[in-house]
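Pasting a structure here, questions to come.
Only one protein chain is missing from this complex, and each of the others stays in its spot.
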Amino acid sequence: MGKMLTLGEIMLRLSTTVGERVASSNQFFAHYGGGEANVAISLANFGHTVAFASKIPENALGDGVKQHLQRYGVECRYLLRGGNRLGTYYVETGIGERAAQVVYDRKGSSFAEMTKSEWPTEMFEGIDIFHISGITPALSKNWQQTLIELVQAAKQAGAKISLDINFRGKLWTTDEAKQYLKQILPYVDFCSAGKLDAQVFMDIPAPDKETDDRYYYDQMNQLYPNIELFYGTHRKVISASHNILTGRLWHQGNYVVSQSHIIDPIIDRVGGGDAFAAGVLHGIANQSSDQELIAFATAASALKHTVHGDCNLFSATEINDFIKNGSGKIVR
Amino acid sequence: MGKMLTLGEIMLRLSTTVGERVASSNQFFAHYGGGEANVAISLANFGHTVAFASKIPENALGDGVKQHLQRYGVECRYLLRGGNRLGTYYVETGIGERAAQVVYDRKGSSFAEMTKSEWPTEMFEGIDIFHISGITPALSKNWQQTLIELVQAAKQAGAKISLDINFRGKLWTTDEAKQYLKQILPYVDFCSAGKLDAQVFMDIPAPDKETDDRYYYDQMNQLYPNIELFYGTHRKVISASHNILTGRLWHQGNYVVSQSHIIDPIIDRVGGGDAFAAGVLHGIANQSSDQELIAFATAASALKHTVHGDCNLFSATEINDFIKNGSGKIVR
Amino acid sequence: MGKMLTLGEIMLRLSTTVGERVASSNQFFAHYGGGEANVAISLANFGHTVAFASKIPENALGDGVKQHLQRYGVECRYLLRGGNRLGTYYVETGIGERAAQVVYDRKGSSFAEMTKSEWPTEMFEGIDIFHISGITPALSKNWQQTLIELVQAAKQAGAKISLDINFRGKLWTTDEAKQYLKQILPYVDFCSAGKLDAQVFMDIPAPDKETDDRYYYDQMNQLYPNIELFYGTHRKVISASHNILTGRLWHQGNYVVSQSHIIDPIIDRVGGGDAFAAGVLHGIANQSSDQELIAFATAASALKHTVHGDCNLFSATEINDFIKNGSGKIVR
Amino acid sequence: MGKMLTLGEIMLRLSTTVGERVASSNQFFAHYGGGEANVAISLANFGHTVAFASKIPENALGDGVKQHLQRYGVECRYLLRGGNRLGTYYVETGIGERAAQVVYDRKGSSFAEMTKSEWPTEMFEGIDIFHISGITPALSKNWQQTLIELVQAAKQAGAKISLDINFRGKLWTTDEAKQYLKQILPYVDFCSAGKLDAQVFMDIPAPDKETDDRYYYDQMNQLYPNIELFYGTHRKVISASHNILTGRLWHQGNYVVSQSHIIDPIIDRVGGGDAFAAGVLHGIANQSSDQELIAFATAASALKHTVHGDCNLFSATEINDFIKNGSGKIVR
Amino acid sequence: MGKMLTLGEIMLRLSTTVGERVASSNQFFAHYGGGEANVAISLANFGHTVAFASKIPENALGDGVKQHLQRYGVECRYLLRGGNRLGTYYVETGIGERAAQVVYDRKGSSFAEMTKSEWPTEMFEGIDIFHISGITPALSKNWQQTLIELVQAAKQAGAKISLDINFRGKLWTTDEAKQYLKQILPYVDFCSAGKLDAQVFMDIPAPDKETDDRYYYDQMNQLYPNIELFYGTHRKVISASHNILTGRLWHQGNYVVSQSHIIDPIIDRVGGGDAFAAGVLHGIANQSSDQELIAFATAASALKHTVHGDCNLFSATEINDFIKNGSGKIVR
Partner (left out) sequence: MGKMLTLGEIMLRLSTTVGERVASSNQFFAHYGGGEANVAISLANFGHTVAFASKIPENALGDGVKQHLQRYGVECRYLLRGGNRLGTYYVETGIGERAAQVVYDRKGSSFAEMTKSEWPTEMFEGIDIFHISGITPALSKNWQQTLIELVQAAKQAGAKISLDINFRGKLWTTDEAKQYLKQILPYVDFCSAGKLDAQVFMDIPAPDKETDDRYYYDQMNQLYPNIELFYGTHRKVISASHNILTGRLWHQGNYVVSQSHIIDPIIDRVGGGDAFAAGVLHGIANQSSDQELIAFATAASALKHTVHGDCNLFSATEINDFIKNGSGKIVR
């Protein structure tokens, strides 16, 4: 069991009932979530000691965030209070052929408006893994600078760095992201990335003949030999209600692929990638074999799709039982 | 963008939650709808100027109907108030192998009891398309007479006539319908009809060898050369939750078929045909190509199946984006 | 139409909304159910005169049980009141790959704690079929003794005995069940059992080459020639939301198999087997042909999966219409 | 404990959530109820043998009615099936100063359209009390004739007649009611009536000086000496959410008044009078003292106001405990 | 019936279920509202021709605003689309002694960020009354300037100006408001104001001996003789669930007070003042007597408190019936 820290923005998600549109909804379901917070909750559910660092407003929605994290045992000592508002977004739940629609209302949030680190230097003491994502530097120039400094401090303190690239085209351009990734990737130990990231952000050309993702991971590793582990999922979208999910792992030259999970119907896919990332970090902390690790992480992500909300509510035991028992059978 | 008028009955639909039976339900969801009203709302959502003419009681349910139509911008000047009651029906929502069950309670409604037109003659002024359905003449002998008179007045005023045959075996016999269609079809310009309509109501025999629907449309056009455009959908019913929908258009001898939409799961199929009809009228008003028209109308119908209620809540832009982006992907 | 009596435990089931976990649920849906009670309700819905015998506490939950049974016309004269509590269990509804999870809280219930029959001897007067299950003797040594006595009294009074083996590994061991079945099976006329029951409880070896279930039924009948009818379903579990169900019947040497029902999505599978058993008893009482009987029973079970709650809410007419009309079509 | 029969119309009530208007509601709560049915359910809950006679359609709403009555143990042998529809009404729940609003949609119901009795003559065999109301003759001329015949048959068979005058100004005029009451009151033994009934329907003038209701009952008894017992409630309406209720009883010259019940807030006042009437009939059947009877009946009515739906869900024991323990204390 | 225009901000209100706190809510009810929009909807419900001018974002929440206004027949021609976001606020519903709590998240809204009028000059053509509030100038310096220009243009076009002072201490200081009111009040014809406004914003000293509000209105009229009509309510707060409301009107020297309405329980007090203002404008447009006007406006406000949402859903007829029939009686 490891000691982890994740840092990023957490927002309020307001989503419609299935079959209703945002414009005609007279009620919304409320969930708090954000990639790094979701990873923290998963890790806490797996039994790790984990803290989440962020900044949220001093109001009832901020209280809601804190209660949400505490509920699952995430340490909130570094959850700063202050600033103007909690970032918010509205989700019109997708179904069948109709994809989910998102209305963002996240500008000016307490986290996004931070201009420099407000955390104490001892935050990284004893931390084994520091997990962040590419969403944070997309929020502002200040954050690009601040995140580098935090990563440097974390490394200094002996932590490994885990980065989920998670490019969001609504927040910055591919060019901006590309420039920034060049700066931060040299610090990274574990990286969630895929073929598209390789092509777009690292200029790795497609190979002459069709191949699997191992090729891209090998190439990325040549550019950034400091990255010892790459992970990603391949999601085949049959419809908004029906996906097929496969996990991939490249670990010091070894490339493994999980079994494919048929997810039909999908209850809520938000946080599916974060559940996967948390599964990977769990495997790293537990020194699982590559095959076990990818099976666990992909199963965790598949299970996440069967519950409402952003975060994975399953324990490590439950995920391992799920891997063993397979699909849909009741024990009684 | 055109100016349209639709005329017909609008009812209150009371439906159960999925998985509940009418007999043991202690609550019902309420939706107002009727074929012609649904078409009007779709057209308003597509940006057309559209009025709906009907008669509803002077009570709170009548107020509910009016609010429902106004909400989407349908002009309600010709929504008469008076009479005894609003037609009602109960729907036990279907699921999987179990089909929806309907309990009708529509007799004696304000609209059905009308004995002659109560609308002012200027109602048709400036109207490009007057849309009606075969449900109205099925309500009474009076309505059979009145509808012909309205159609004549509309043509007189320069409107094109759009008829959705929409045969309902619970309201009249095929013989009655057949006799009546002979009278009204000579006035029609755009007609929703299919193979069964051709065989049953127009005595068009099946061809010697299996062919597509083009054959029937060609034959129908020979009988009614005034009809310049036929449209219809083919619905393959895998189960009550899973249909495959394909649109068909015959336009002045040109026959086109849309791609097939896999609708799984279905949220609410009521109004699927009306969304299609409205999509066709939109294409006519916008002088879309036949291929664009059928793609749009079928996509509109497919999307309708993903929302609760009788009416299509999507704008023309959203439908075109859906055609472009395909199934189930989120943009963020 | 026959006169039936079923006897067993009835419990309160508290289940989550789909997509919620038990631990984080702030509300539960409540359903009363138990195998023998579910069979009684089905039979009442099919038009039979049927009583349910059990023991429930003298409190509001006991009142709830009684109202539930009376609602569908089950005779409650033999529903004893008293004892400590109503057995309860919590169900975390399964979805897709994730199976339902059950938390039992049934120990010490009024029924389980019974030490001997408290029913009057006239209970069996005029009864055609007495239906019980293998859950009752799994509750206690007392119940093992008492159930044998009740079966003897029922036979004495002229009733046929119907037993659903329904082995529950959380209540007793296979060895205990095996010993007990040896005692009770010689009294049984109609028996719900399958290949696993044959292998585990009757030591019937697998045949040399793969065969259908007829083999096992033939063998079981050789051991217990008193059993004139065996029945069972084969459930292929694609996922917790998607099963394929096939019914099987062995009747005096004749073996028939129903068509397969694709159940997708499943609303609630609890009680699916009871609906099947009730369909079989209905066929027996009505002297249906074997083929009609198995078609009816399997269709009844398939329909049960489409409604919430433990019991089959469909009349015999509705089930026969369903068999005729097939999947998912609306009549209007 | 007595054997009772009640006969009248039962309808579907569709009501809004508190704070919502009918016109803008997207769901309605469904309750089945009618004065005589509500009385039957109360009596069954008090432990009497009671049947309810009516006519309801052969559809899912009719099934719902039957399940509702059976649930509480009301005998449904005389619940005829057939005719066109179930009467319906919509209730916009009142609150504070705003009274409830009702939209009736009851015309043409299976019961109202009956032209003569369709029940077997043995219906009245063994019946101690036959309970009806003034709503039934208000439905049609046919019903006025039929009800007299039924009352005569009941008396013939030895039953006492209980009539709740229950004048409804939306169904007939005071003149029609007055004429009809003259015909039926001579058959009546127990009558729910008050000061207004006395003045309007029996031309009893107000006394010279203000007095209590005893005066009116004395006068009514002089006109109809056959009526041995009059009962009624006085409802002081502070607001739609706050009433004060007092019961009154005149029994063979003895006049008693209950304590006043402060009902604040009111959950659902529909059926409050029926709960009272049933309480009176219970007292009659049990030969309670006048004081006990009126305390019981008024308490029953007060409790009814605290639950949703038309019918009183409390047992005689619970009502007696409520009288003993007084207001609002928990026992634990 | 008059022609009115109201202009101001409209926001999304997200409120909790009664008895839940914002921080622990997992769903919120959504209502759109704003003082001037609420006045427009009331006026439309009273039968007036009314338009609402504002600016809302080009997203699904903006669509929701438009549907909300259209539903009640408010003309939306001047509802501009664009800008960044819709102002939002969260309401923790109050109950009993506990007051409602509000969390504002309204900064940076499309309306607040406007720098000058974007409406066409013909907007005021034919307008009888132009209604605004003191919230708009509190949003920005730009709005202070723009609002004066709009008021000048409205007067130029012949409209009367109605101003609801509605001071919000969270948006600007009393000093800022005071300076601004000096500029705008000389244009105003009808003004919602009270004793506190008189003391704080107009430096009117308290009189030597306690008097009623007539004194303040007389004094305000001396300062601003252009204001022909003042109106206000007095709200006595017994608790968050129980208020007593009295309306006051000063009209060209005549001072009238309404009866007091006991509002218990309160369903939703948001918009109570707007319902009152709309009632006043309705009386002005209809040239009601002062006494009728204040009775109507206060009754309208009292009824508003009995429904969820910001806007008054009652027609003029319903309000007049309510005045006539008094509290809580059902007609049936």
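Lettered A, B, C, D and E in written order, each chain numbered from 1.
We adopt the following convention: a residue touches a chain if its C-beta (ideal position, glycine included) is under 8 Å from a C-beta of that chain, and two chains touch if they have at least 3 such contacts.
Worth saying up front: this structure is predicted, and the values here are computed from it rather than measured.
*Asks:* Could you tell me which shown chains are touched by the chain that is not displayed?
*Replies:* Checking the complete complex, the chain left out touches A, C, D, E.
*Asks:* Can you say which of C:S24, C:S117 or C:Q219 touches the chain missing from this structure?
*Replies:* C:S24
*Asks:* For the full complex, which residue in E:N142, E:Q199, E:S239 or E:N320 touches the chain that was left out?
*Replies:* E:S239
*Asks:* Identify the residue among E:P265, E:G279 or E:G309 that touches the chain left out of the display.
*Replies:* Considering all chains, including the one not shown, the answer is E:P265.
*Asks:* At which residues does subunit C meet the chain that is not included here?
*Replies:* For subunit C, the residues touching the absent chain are 14, 21-31, 59-61, 63-64, 67, 84-86, 88, 90, 92, 101, 103, 105, 107-108.
*Asks:* Just the residue numbers, please: which parts of subunit A touch the chain that's not shown?
*Replies:* So the residues of subunit A touching the unseen chain are 67-68, 70-73.
*Asks:* Determine and list the subunit D residues touching the chain excluded from the picture.
*Replies:* Contact residues on subunit D toward the absent chain are 261-268, 302-303, 305-308, 313, 322, 325-332.
Keep this in mind: only the chains that are shown with their structure count from here on.
*Asks:* Common contacts of subunit C and subunit E?
*Replies:* Neighbours common to subunit C and subunit E are A, B, D.
*Asks:* Look at both sides of the subunit D and subunit E contact and report whether the same residue positions are involved, with over half shared, or different ones.
*Replies:* different
*Asks:* Of the pairs given as D-E, C-D or A-E, which one copies A-B, with over half of its contacts the same by residue number?
*Replies:* D-E
*Asks:* Rounded to the nearest whole Å, what is the centre-to-centre distance of subunit B and subunit C, using the mean of the C-alpha atoms as each centre?
*Replies:* The computed centroid separation for subunit B versus subunit C comes out at 46 Å.
*Asks:* Any idea how many Å lie between the Cα centroids of subunit A and subunit D?
*Replies:* That pair's centroid distance is 63 Å.
*Asks:* Which subunit C residues reach two or more other chains?
*Replies:* Expected reply: 71, 265.
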